[in-house]
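All protein chains but one are shown at their positions in the complex.
Going in written order, the chains are labelled A, B and C, and every chain counts its residues from 1.
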Amino acid sequence: MELNAAWADQWMRLSAAALSENRQRLTTLDREIGDADHGENMDRGFGAVVEKLDADGVPETPGAVFKTTAMTLMSKVGGAAGPLYGTAFLRASTAAGAAPALGPAELVAVLTAARDGIVARGKAEPGDKTMIDAWTPAVDAAVTAEAAGAAPLEILTAAANAAEAGLAGTEPLVARKGRASYLGERSAGHLDPGAASTALILQAAVSAAEEAA
Amino acid sequence: MELNAAWADQWMRLSAAALSENRQRLTTLDREIGDADHGENMDRGFGAVVEKLDADGVPETPGAVFKTTAMTLMSKVGGAAGPLYGTAFLRASTAAGAAPALGPAELVAVLTAARDGIVARGKAEPGDKTMIDAWTPAVDAAVTAEAAGAAPLEILTAAANAAEAGLAGTEPLVARKGRASYLGERSAGHLDPGAASTALILQAAVSAAEEAA
Amino acid sequence: MSVGLVVVSHSRKLAEGVCELAAQMAADVSIAAAGGTDDDGIGTSLEKIMAGIAATDSGEGTVLLTDLGSAVMTAESALEFLDPEQQPRVRMADAPLVEGTVAAAVAAQTGRNVAEVTAAAESAGASY
Partner (left out) sequence: MSVGLVVVSHSRKLAEGVCELAAQMAADVSIAAAGGTDDDGIGTSLEKIMAGIAATDSGEGTVLLTDLGSAVMTAESALEFLDPEQQPRVRMADAPLVEGTVAAAVAAQTGRNVAEVTAAAESAGASY
């Protein structure tokens, strides 16, 4: 199994499918502590990514796929998730460089760069009840797995599972960034929508890697 | 000569005529240190006052004329001058009460109430480069004239002349209230548009009194 | 029923846009746009403000948000024309228009009273 351009392409397509299926769920989460559009935003954004990938034809590198994804999300999402995921994939693209495929170390570098991009853009810290609360444990788990000699699929699996746990951990938190912060204490008791979309996207990376295996 | 309802009615009509004639001039003043609409605002407002007076028929008291004027200006002027002159005439109406005509003391009470209404609404102090810089010397001059035993026409003349001088005095001032305050130091070197309309309105009161004489 | 809001602006479009933005996070709050003069020119309208208060005060009260100083003066004039019974529950917020309205809308949506909604507007920062 190789994390090559075909994998990256399939990652984006499976993300699009998962976000489309979960559109209603994400929007419902965002209705509780936001403006009820996160599902629509993500579905529109990743739908446009798939269209762009179709139009562009088979990409040469994972980095090229991430770049297309970044530009499209920045333009099409419309909400906070647009510049956040857009910056994540732009930094991921830079980290991936021209490599035809990502080995364990490159994969960790890509995930780390994505998370750092979100932090640079949104200035959120762990515990602020944002997508960072899914990304940070995911990156930590990936780093640990890679250090223990894991293969790419295992690293991705560890990251996705940690993101899922991070998502669950957002429930009791009081939001300190993003729209939900307007609610103050009343934001507690709800999952963060952006953490939920992050968990779906990282799970899609696992599924794409399993298919490629 | 009596400052009765016919005088008050004619005061408003002559104000409307003067503001209409000076529409361009007031707007030009407001272009320098504001948003270029004071002439239009005042012309529209007093035009509507005349229409309302026409529709209502001959009023019974000066107070009734001021009340109609107040309500119409509040509704139709659209700019800061609306609530300011609206409040001025509303307070003037209250001060005039049900009196069929204003003697010297009542006239001074009416002018004072008008000025106090503008201060209550706009919180401007003398020297802030607003219409208060025409109203305050006008009221002071009226008080002095009345104390010296002047007749209504002389009191009005003293007030109008003082307003004109007050207008001239706004030129070097730096605006501290109203839109012109956005310009800071650059508001100096221009006459205040609201002080200019005040001078016209007080001059119209004189002309109406002269006609009535 | 929640506290209502009136967005007082010199521009009709601006007032409507602020309502549209605030409504996103406050689906159940009654928010009225009072923007532009009676004939939709640039300026404020006493009538539109009075109508906005009447439309949004369900008995819980209404908070008015304003753009420039002359909107503040027109709104304060409108308050003076209210019934003495209604007056105590209609408040002006001294807050930036867009940021204050969004914060007030969220506060109203979560059931705060008129003093709390006013305070939420007044403590709103320029951005989240």
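Note that in this section contacts are C-beta pairs under 8 Å (C-beta built on N, C-alpha and C of every residue); 3 or more make two chains touch, one makes a residue touch a chain.
Just so it is clear, the model here is predicted, and its values are computed rather than measured.
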| item | value |
| --- | --- |
| Chain not shown, its touching partners among those shown | A, B, C |
| Residue touching the undisplayed chain, where the options are C:10, C:48, C:89 or C:112 | C:10 |
| Touch with the omitted chain, as defined above, among A:5, A:29, A:65 or A:84 | A:84 |
| Those residues of chain A which, in the complete complex, touch the missing chain | 35, 37, 41, 74-80, 82-84, 86-87, 121-122, 177-179 |
| Contacts of chain B with the absent chain, listed as residue ranges | 34-37, 177-179, 181-183, 186 |
| For chain C, the residues touching the chain missing from this view | 9-18, 20-21, 24, 35, 42, 66-69, 71-72, 94-100, 102, 126-128 |
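Quick note on the criterion: only the chains that are shown with their structure count from here on.
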| item | value |
| --- | --- |
| Inter-centroid spacing, chain C versus chain B (mean Cα positions, whole Å) | 30 |
| Residues of chain A touching at least two other chains | none |
